[in-house]
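Heads up, one of the protein chains got dropped from this complex, but the rest are sitting where they should.
Think of it as A, B and C in the order they're written, each chain with its own count starting at 1.
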Amino acid sequence: MMGTTALTTLAGTATVPQFISLATKDVFKLAPAIALFPLASFFISLFLGKRMPKGGALAGIAATIASLALSVWLVIELAIGGGTYQETLYTFVGGASDSAVVEHTGVELTFGLLIDPLAALMLVIVSLISLLVHLFSLGYMNDEGETGLPRYYAGLGLFTFSMLAFVYSDNLLMAFVFFELVGVCSYLLIGFWFREDAPPSAAKKAFLITRFGDYFFLIGVVAIFATFGTTAFAGENSFVTMAADGLNPDVAAEGIDTPGVSEDTWFTVLGLLVLGGVVGKSAQFPLHTWLPDAMEGPTPVSALIHAATMVAAGVYLVARMYGFFALLPTVLAVIALIGGFTALFAATMALVKQELKQVLAYSTISQYGYMMLALGGGGYVAGVFHLTTHAIFKALLFLGAGSVIIAMHHNENMWEMGGLKDRMPVTYATFLAGSLALAGIFPFAGFWSKDEVLFETLAHGLGGSPILLIAYGFGALAVVLTGLYTFRMVFLTFHGEPRTDTAEDPETVGWSVKLPLVVLGVLSVVGGVLNMGVLKDIIGESNLFLHEWLDGATMDTDLGALSASHYSEVLEADYGAGYEVTDLSPLGPGVVALVFAVVGVGAAWYLYSGADPEPKMTRLGRVRTVLLRNYYQDEYQAWLATGLTLPFSRIADKFDRGLIDGIVNGIGTVSMVVGRQFRQIQTGVVTNYAALLAFSLLLLLFAFGFVGGWF
Amino acid sequence: MIVEAVLAVTLTGALLVAVGPDRYAAKLATVVSVLPLAGSLWMWTEYAGEGNALLESGEVAFQTTVEWLTLGQYTLQWYVGVDGISLPLLVLTTVLTTLALVSSWTPIDERQSQFYGLMLLLETALIGVFVSLDFFLWFVFWEGVLIPMYFLIAVWGGPRRKYAAIKFLVYTNIASLIMFAGLFALIFGLGDSITTLSLPEITQAVLADELGSFAGLEPDTLKMFAFFLLFLGFAVKVPLVPFHTWLPDAHVEAPTPVSVMLAGVLLKMGTYALLRFNFTMLPDVAADYALLIAAFGVVSVIYGAVLALAQRDMKRIVAYSSISSMGYVIIGLIAYTPHGLGGATFQMISHGLISGLLFMTVGVIYNATHTRMVGDMSGLANRMPWTVGIFITGAFGYMGLPLMSGFAAEVLVFIGAFQTSVVPAAPLLTALSMFGIVIVAGYLLWAMQQTLFGSFELETDYEIGPAPIHDVASIGVLLGLVVLLGVAPDLIYETIQDGVNPLVDFAGAALTGGA
Amino acid sequence: MTVSVEWYLLLSAAVFCVGLFGILVRQNALMFLMSVELMLNAGNINLVAFALYWGNLTGQVFALFLIGIAAAEVAVGLGIILVLNRNFDDIDVTEATTMRW
Partner (left out) sequence: MNDLGTLPDWAGLAPALALVGTALLLFLYDMIEPDSQNNLLLAGIAGIGSLTALGFAGWFLLAGTGQPDRGGAIELFDGQLVVDAMALFFMAIFASVTLLVVVASYDYLAGRANQAAYYSLVMLAATGMAVMATADSFVTAFISLELASLPSYALVASLKQNQGSVEAGLKYFLVGALSSAIFVYGISLIYVETGVLQFGEVATALASGELSGVVGLGILFIIGGFAFKTASVPFHFWAPEAYEGAPAPISAFLSSASKAAGFVLAFRVFLTALPRGSVEGTLDWVIAFQVLAIVTMTVANFAALRQEKVKRMLAYSSVGHAGFVLIALGALTSEANRSFVLGSGMAHLLVYGFMNTGAFLVIALTEHWGIGREIEDFNGLATQAPFACAALTVFLFSLAGLPLGGGFLSKFYLLLAAIDGEVALLAIALVVNSAVSVFYYTRVVKAMWVEEPADDLAIEGYPSGLYVAITFAVVLTVLLLPGFGFVLEFTSTAAETVVPG
């Protein structure tokens, strides 16, 4: 089989490996609990939160600690030689013994776990960020005296549960299920402050736009199920493998049912459909508009959404089924282009924002653009790497922003801050670390991952994919802007003189705020160690830990079709994307990217570093207005909803009540009129009756006379 | 005899409650309704039928056959029994009736004994519809549904209740007669090959190609003609666009518990009948016109959803979205795939529960606020947190949120519809209809934002606080069922599959043979 | 010389039409009644004439019955006309129109 051959060569082992090893290690048996702990905390917080100290926060913290511990254990297990674990936990449809469904359709819809290095990594990230967000919430929500805390912590619990379950879903349908649940949770949390007007509206927008994306995703899921009869991610009978077999001329594929178009066309359609969900959830152009609005939610929630859960889900999905996407050059090109463009596009908007969280929101969009760029550009490891580092430093930045917001009494306007660095040193230090990571400055985490993204894209682009070069161009340009807006933010917030009284005397923040910041700050500094791709030629490929990890090198058994090297194989195969890699040293492009980043930071320093910085962006004039209005993206989308769909529905309503119901009522009216006419025959005058009677008789007489031939 | 017992108990209860004093009517009726509920649940646990009742291989459970009378060559029978398709609907009916009765306690404060008597009478007729296997008996119950429903809308309804009630009665009655004519075209076409009007006999005779010509129509034309009339008749009941206009009026005017029954069970009569008659008896005609039928479904889905966008009355919103949801059933049915037919049946149950849930919740809100207009109120979440919580969850259920029954149903329908070879361009049509899930999210989210969130304001002069415990309990139970079926669709899906599978088998054979 | 039977038929038809005409144009209840009698007698003419033609008594006997019934009918009719006069102060049949449509 193709999968097996690929990995024998790549992993260099002579034995024929088990494709999936069914580990009997206890920790894998406990794996379901990783997601179930937060679910339990959801119920506990919801129903008992009122009677618990801290409004249910403790349940959440305990649950996430447990999840984190289990996840770490899993990672260790995989790192010291365990195997991929796949288990069907629950049969959704067709589970009964001698099931009529199975008997008839031959398939069942199941929920199961797929724990491989990718999933394990993501589990750790999610549970870690969630834990920190819970902790931070103690300072941000509890200490601020918010009401509705049980609801809040219940929401966090459900959110974490959904995301964790999504992460180790073993099939696309289950992934979709939790993908949707993630969306609902974000709706509930963004709209947490439901008494105000903006949060519910933002929540609605977030759900609607992501649902629009999910619409395509669901079609994709259904279509994949219909095409392959399965939605499993991994295994001989997974749709990924079947698709590869279907396209591979050397392998005889069976059981693929395409509706009358060639397989590669149809698979491309499938890929694009699934991509719809990704674009919506990961806030890629043009479905990114919900994300900045989502800042209406509590800041810890923003951190959770942007760093590890909702938005990450989209990109993670691409990584999860990368074996499928790697087969489809068109889809990859689209992913790369969307990613690169979004990276640049969002960065430009971030330049002019005045609210701290808005800058971070656009930066999130931009950074997820990079991940998409990486995945589209053939850099599977790079994408995952950036996902990881971004999760850390973006969570850090949001939590830091939250800290600032607490200090500023919920004023988010950066122009009313300034000089906070002396008053909140911990926050400043950690925020700075996060910012340097975001800007991609050596040696912070973001530098390594962003460079790898750009390098992979460039390498594959130079290998004969000009579209990737365009995407690379976008991405490289965005590096400059990232540096600029990041440090504009840092300078405006922390440097210079305090510009308002609040900034002069900010509220102090507690340990529950600082602890997460410190943890994340440290990780932001050292996170790059995971995969120092720029130095590949120096430190040697085997010391690129993440790469080795994702390739399954630490495991006893072979990762097979889920391994990074398999993906490269497919990417370069003729039946796959057909990418070619140029032999390029990562050092050169790395330096270029660093220079770009430094240019951006330097520009920010030049423009905003003074004691009392001026708004420089106003010089952009109308361009600034366009940027401030987000290229009128919200306007046209709002217009599509309220300016087009709503009036259309009103017209339809008029049509319905007027014409369709009018016809129904009209039939009634006509009957009534006929009735009135018939009623009028009865004049009350008996002579008329006699006349009518005689006349009718005469009529009958003539009629039947003619027929009967009486005359 | 359990079927007879259930029917008899319900009918007796109806009469008893109707003549009893108002004071005890509510509680008495609720207690009485527990009996058929228990009976149906017992049937559920004891169910040992197999296959589709109408087809040759089917084994009908709890079957009784008694000759009633002979009219011409036809013997009319008391012939009842259930299979995997009708049993879930039967249970749905009894469950929803009991819950609807509980939800009547608050809003119904006049002429109670009549109200509760009629509700139980309605239940009797509905149960009858789902258990009858003789056409004529079935038709008696089918028409019998109209009478209590008419009164329930006309007496206890809103301001335009009389208009709505008579429109409902006349419109659906005309539809019944059209359908009746359609089936009789078939029966007469069968000539001497049948001696009873039992549905299995008719079905098997039609399928065995024993149809002769009748009234100058060749068998094929006759089939088409009959199919057309049947479809038209049932389309009104379902309702499919453009035969739907009675529904919003009826829903808006009907008191909440009646809306629950209307949306929850009455609409299912239409799809149930479509499945039993059109799609079981005349699969080849259905296949010939598959594109048209699927188009009806798609148009209903989209058009109903778009109209829901334009509404301010929350009941109207749910009413139009019911039209939309029933469109999915049609799309699933015409697919003739296991998941298509099974998913459609599942959607009947699921929509029954979810629409019942939403109507009840709107009713609970209405009991407190005395308005249903989006815009007349805001920030209800401040005052009735649990009700609002259930409402939000239910609304997400309606949007097809995973792990709630709507999702399971819709996904199964989509999978089934996507795969079919019966409908031309099935993937495209399915994808088109799926856009309904976006629109439904649009209007429900909009309505929720307007009414539930923001600061508390209310146009009407009522003090509102948390809803009565029995109201919250009944919507809670429904929500529980919705989640239960969403998490474990197999609970009923196996039974349903058992009922529809034979249909797929023979239809598949017939259709591929024909095509 | 015997009159051909067709002539009786014509005669009876003529009488029938005269009666009908009377009903259509007269508004007086008594005239109405008389016109009806004419029509009844048109039937009698046929019956009697053709009893002769067919050589049996059936027609004639029936005619006798008819005459009797006609009398009864007139009796009932006159009674009704009487109360009509009492209630409407007139015997114009077109006056009594309290019920219509």
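Definition applied: contacts are C-beta pairs under 8 Å (C-beta built on N, C-alpha and C of every residue); 3 or more make two chains touch, one makes a residue touch a chain.
Quantities reported herein were computed from a predicted structural model and do not represent experimental measurements.
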In the full complex, displayed partners of the excluded chain: A, B, C
Of B:Glu4, B:Glu143 or B:Asp505, the one touching the omitted chain in the full complex: B:Glu143
For chain C, residues in touch with the removed chain: 9, 12, 16, 19, 23, 29, 32-33, 36, 39-40, 42-47, 50, 53-56, 58-59, 61-62, 65-66, 69, 72-73, 76-77, 79-81, 83-84, 86-88, 93, 96-100
Positions on chain B contacted by the hidden chain, ascending: 68-72, 74, 136, 139-141, 143-144, 146-147, 150-151, 154-155, 161-162, 165-166, 169-170, 173-174, 177-178, 180-181, 184, 188, 215
Contact set of chain A toward the excluded chain (per top definition): 668, 671-672, 674-676, 678-679, 681-682, 684, 686, 689-690, 692-693, 696-697, 700-701, 704-705, 707-711
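Keep in mind that, in the parts below, only the chains that are shown with their structure count from here on.
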Most centrally placed chain - per-chain CA mean versus overall CA mean: B
Contact-richer chain pair (by C-beta pairs counted) among A-B and A-C: A-B
Centre-of-Cα separation between chain C and chain B, whole angstrom: 64
Centre-of-Cα separation between chain C and chain A, whole angstrom: 98
Chain B - residues contacting chain A, complex: 167, 170-171, 241-242, 244-246, 303, 306-311, 338-339, 342, 379, 381-382, 392, 396, 399, 401-403, 407-408, 411-412, 414-415, 418-419, 426-427, 430-431, 434-435, 437-438, 441-442, 445-446, 448-449, 452-455, 488-490, 493-494, 497-498, 501, 504
Complex contact set, residues of chain A against chain C: 679-680, 682-687, 690-691, 694
In the complex, chain C residues that touch chain A: 20, 23-24, 27, 93-94, 96-101
